[in-house]
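Yeah, one chain of the complex is gone here, protein chain that is, but the others are all in their spots.
And now, subunit A:
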Amino acid sequence: MALRFEILGKFKRARASRLTLPHFVCQTPLFMPVGTQGTIKGLTTSQLEDIGCQIILGNTYHLALRPTSELLDQLGGLHKFMNWPRAMLTDSGGFQMVSLLHLADITEKGVTFQSPVDGKPMLLTPEDSIQIQNRIGADIIMALDDVIKTTVTGPRVEEAMYRTLRWIDRCIAAHKRPHDQNLFGIVQGGLDPMLRDVCVKGLVERNLPGYAIGGLSGGEDKNSFWRVVAQCTAALPEDKPRYVMGVGYPLDIVVCSALGADMYDCVYPTRTARFGTALVPEGVLKLKNRDMADDTRPIDPTCLCMVCKNYTRAYIHCLVTKDAMGSQLLSYHNLYYMMQLSRNLHSSIVEERFPKFVCDFLHQMFPKGDVPEWVCNAMEVAGIDISSCCAPLSSCQEYDSKNVSEEFIHCGRTDSNIGGHDRCSGEM
């Protein structure tokens, strides 16, 4: 085990902790930006430090193709290669293959896929995945799991869960650097509470440094989503970090943190930036919108980032989608927003004002009190009273997009027009 996890504060199920990794001492809850190819969308590592990023994610599949894990190993690991002094996490590569390649097939041996280089069939076994991740050298590495779509039902879900458990032993056995790198196991089991339970128990028996909740953020409905998170966080050990994979909407992060999760990753903040969308306390701001052309306010007047301190919406409108600088500046702001959200979650829990933070957050995002029902349900389980920010008559109602101005579109709804976000689907 190459980490230390100390809980600094708690409110009911929510916790704020100090997570000490080989390369950085992190504060949770935390959001991890995705740097698929050893870089995060035009930002330098000094900028990522300025923004406050603590852990960044690398995608094993992409890095194994280019520049290759052998090269990274030879040159001293990914940290040195990309000049990132802080913590790093790599995924197993399995999900990328299943989601990006049509001909991926999972057998007991591993994931078979067609090589994007020469089209030949290739096999990624749990042992291969760990060996590649050992070479890349991230602080946290992920076990290879049997990934299925969240929408899959029936015996395949059960098979995938048991296979994930069998593979974790192969991953543990293959892991050559347990004193430098932390292997996290991934809880699978679809939306079936029984299967999730078996998987959690099986993984906890292995006494891993940390656990991830996988198989979510793939288009399941929000009620199923939060219930799986709530079930897993309740069953996972208190003294180990819990990572919900692929979660990236600010609202989802607040809900999951209230339920006791600690870590998140998603391409959403940087991907949405490239489409001209900024994350703001009210939801999102579409900078491509014509109204922005003469709006002289900053993106978010309450934001202290370099972009909001210096630029108007009108200027960003003029840059977005046409010029590289536009998406760089928007990515900068969006990541700053996510880091600020992480910091606020941490400090509000430590300073024992977490419920107030949650209410303020929901009030800004849903000024009319139309907090989605699933959020109300999840908060009830989390033991947080949010009645003050829900509409007076019907305390919780389904949000109605006709009631809000065009300018803001709330995120976190599965049927919103923001578009789906895939679990670590890679930022291309």
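Methods note: a residue touches a chain if its C-beta (ideal position, glycine included) is under 8 Å from a C-beta of that chain, and two chains touch if they have at least 3 such contacts; residues count from 1.
Convention: contacts and distances are computed from a predicted model.
Asker: Per UniProt, what's the omitted chain called: "Trafficking protein particle complex subunit", "GPI-anchor transamidase", "Agamous-like MADS-box protein AGL53" or "Queuine tRNA-ribosyltransferase accessory subunit 2"?
Answerer: Missing chain, UniProt protein name: "Queuine tRNA-ribosyltransferase accessory subunit 2".
Asker: Can you say which of A:109, A:322 or A:356 touches the chain missing from this structure?
Answerer: Checking each option in A:109, A:322 or A:356, the one touching the absent chain turns out to be A:322.
Asker: In the complete assembly, which of A:100, A:204, A:235 or A:314 touches the absent chain?
Answerer: Of these options, the touching residue for the absent chain is A:314.
Asker: For the chain not shown, which residue from A:4, A:66 or A:176 touches it across the whole complex?
Answerer: For the chain that is not drawn, the touching residue is A:66.
Asker: Over the whole complex, note the residues of subunit A touching the chain we left out.
Answerer: 37-39, 41-47, 50, 62, 66-67, 71, 74-76, 81-83, 293-294, 296, 306, 309-312, 314-315, 317-319, 322-325, 328-329, 332
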